[in-house]
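Structure below; questions to follow.
With one protein chain held back, the other chains of the complex are shown just where they sit.
Moving on, here comes chain A:
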């Protein structure tokens, strides 16, 4: 029973989310954000990166240019995602289920060099 109350919809997962490579400009020019996201997504599944991205778009991003961050319901191609400093491709990409204390870094490769 205790397990069940732990995972009810009110539960949140604390995470550190970072933006760099120019992406920070879409997030109030701030690179590092401590956020808490719901432990369950809209359909009641464990929150994954795809949900995190939608959540950030709706709740953290003040800039209206959502398409610079999100495309086809996932991270826009050209933006690298590092989960605890490892390529998200090693972790199942946007299906990775976020865990308490995770550090998720979004790095744009699209900006000028």
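We adopt the following convention: a residue touches a chain if its C-beta (ideal position, glycine included) is under 8 Å from a C-beta of that chain, and two chains touch if they have at least 3 such contacts; residues count from 1.
What we mean here is this: contacts and distances are computed from a predicted model.
Asks: Can you pick, from "Thioredoxin domain-containing protein", "Origin recognition complex subunit 2", "Cytoplasmic tRNA 2-thiolation protein 1" or "Mitochondrial inner membrane protease subunit 2", the UniProt protein name of the chain not displayed?
Replies: This omitted chain is identified in its UniProt record as "Cytoplasmic tRNA 2-thiolation protein 1".
Asks: Give the residue, chosen from A:28, A:46 or A:109, that touches the chain omitted from the document.
Replies: From the options A:28, A:46 or A:109, the contact with the absent chain belongs to A:109.
Asks: Name, in rising order, the residues on chain A that touch the hidden chain in the full complex.
Replies: Looking at chain A, the ones touching the missing chain are residues 20-22, 25, 76-78, 80, 82, 85-87, 89-91, 107-113.
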